[in-house]
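The next block holds one structure in the form of structure tokens; read it before the comments.
Every protein chain but one is kept in place in this view of the complex.
For chain A:
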């Protein structure tokens, strides 16, 4: 009787694990624009959200699906080019992918996740181990090195009274660790950057500005279907399997490395630079002084995360407060750009007047700070006199300009 209860609990635990792992993967890959608004949460979905002691914010699978504990779950994450949109629909009982308009050539396979509880009957007899919690389990993974003999004989701690009564509790602990690693892994892989960019653009109310999109396909077979790129060229990462009463729970991922992802994105006519057409700025004789000037002759600014990286490297001699200021500026920017192009960007000028009060204090100061840091020379402890005067002269000039912008901003704010 106890064995039957334990088996039922194991089955329920494995089923919940499938749902949870799917939520972890899709929650970090489905852009928010495709997520349905949260409906009133039932007690069932609330308890699923807290299963394995891991509370998830994004749970695309709000209701439990009838998932087979024997069949694997295969999730393909795809990069769609040229603005073709697709939305993968997950219904309660059926996994269905509904592309709107795409061809094989417009997709790139970014990742392939496989979550599978391999039944004991399918495993080779040589890999089977006993299920007693007192025995040391020998977990093998293709990518892990064999630990030295002294490590392999490390004894597990004796099971607690709870674990002795319910053997599946130990498997629950192992699966909890595995789920946390999966959560971490989804944030570390290159595709997460694309997910963040898509979310960022949709939250700004400009979802159409990206010339790419993310889509996915969920299925229960391991057979490979072409998506414009073979999965043989993908990198691989396996989490060490966890043994349960039903079988061995395995999670693996094949993913495109960062360089491949960049190449795939650049094929969509560069999404790294985003032109802010309503950016208000001015400089010199471009007529950026007044509202009419700014609307007729807008300056284009490039949001560039690596601008801040370039300024960071030059600001290492600047006190911590300034470094924090650079980091704050960095957070307001999103897309990377080759720092070499920075010098060639003539449009990256500080606006000295702005008719949009909301942007006066923020963008003007940010632009001024970036220009100041880029053009300034790192201050040496005891530089030669002539270089010192030139270096500090340049920095003084830049700081003077920055002060004048903030003064203008302050005056405008007072006059409002």
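Here, a contact is a pair of C-beta atoms (placed from the backbone, for glycine too) under 8 Å apart; a residue touches a chain by one contact, two chains touch by 3 or more; residues count from 1.
Here is the rule we go by: contacts and distances are computed from a predicted model.
Undergrad: UniProt protein name for the omitted subunit, picking from "Prefoldin subunit 3", "Autophagy-related protein 101", "Endoribonuclease YbeY" or "SKP1-like protein 21"?
TA: Options "Prefoldin subunit 3", "Autophagy-related protein 101", "Endoribonuclease YbeY" or "SKP1-like protein 21" considered; the missing chain's recorded name is "Autophagy-related protein 101".
Undergrad: Hey, which of A:53, A:68 or A:266 is the one touching the hidden chain?
TA: Only one of A:53, A:68 or A:266 touches the chain omitted from view, namely A:53.
Undergrad: Any idea which of A:7, A:32 or A:184 touches the chain not displayed?
TA: Hidden-chain contact among the options goes to A:184.
Undergrad: Of the listed residues A:176, A:202 or A:260, which contacts the missing chain in the full complex?
TA: A:176
Undergrad: Among the options A:22, A:239 or A:264, which residue touches the chain absent from this view?
TA: In the full complex, the listed residue that touches the missing chain is A:239.
Undergrad: Since one chain isn't shown, list which residues of chain A touch it in the complete complex.
TA: Touching the chain left out of view, chain A contributes residues 50, 53-56, 136-137, 139, 141, 143-144, 147, 151, 154-160, 162-163, 169-170, 173-174, 176-178, 180-181, 183-185, 187-188, 192-193, 196, 237, 239-240, 242, 305, 309-310, 312-314, 316-317, 320, 323, 327, 330-331, 336, 339, 377-378, 380, 383-384, 386-387, 390-391.
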